[in-house]
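These notes are about the structure you will find just below.
The complex appears here without one of its protein chains, the remainder shown in place.
Entry: chain A
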């Protein structure tokens, strides 16, 4: 099948590649760019494991063609750590609050939470639950994921994080 040349910015770096028109963005990221942090759990837009940030929006990269992302600015989980290599507030939140177990959903969760906090830096528990409802986790039962996002929100806002009493 004839291939198309695409260029995009991924985690701040210009990248390019030749793709078939039908190549999914998630495959381009994982196979062509070799960035395997973005996962595939369903390929049908249900699980959110493939969530990346495209031009300021959370997008499930299994439901977008690479050619549609031509010219866009993408952030994947590999672009989430602080510049000095330490864990960002969100990543730290997931670790501190035990917001992951197998870690397979985690990159997608982090990318979704990243955009959620950009749009609403102090979400309520209900807003967080709604905000991540496009992302499925099979291991953690969500409670600690919610806490992880609250932790990051507190840290970003420079306030002390207090766990709600059980």
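By our rule, contacts are C-beta pairs under 8 Å (C-beta built on N, C-alpha and C of every residue); 3 or more make two chains touch, one makes a residue touch a chain; residues count from 1.
The rule we apply is simple: contacts and distances are computed from a predicted model.
Asker: Hey, which one's the missing chain according to UniProt: "QacE family quaternary ammonium compound efflux SMR transporter", "Cytochrome c oxidase subunit 1", "Sulfatase-modifying factor enzyme-like domain-containing protein" or "Carbon monoxide dehydrogenase large chain"?
Answerer: So the chain that does not appear here would be "Carbon monoxide dehydrogenase large chain", according to UniProt.
Asker: One chain is left out of this view; which of A:4, A:63 or A:101 touches it in the full complex?
Answerer: Of the candidates A:4, A:63 or A:101, A:101 is in touch with the missing chain.
Asker: When the complex is taken as a whole, what residues of chain A touch the one chain not shown?
Answerer: These residues of chain A touch the chain that is not shown: 1, 20, 22-23, 27, 30, 34-44, 46-47, 49, 76-78, 80-81, 87, 91, 94-96, 98, 100-107, 110, 128-130, 132-146, 166.
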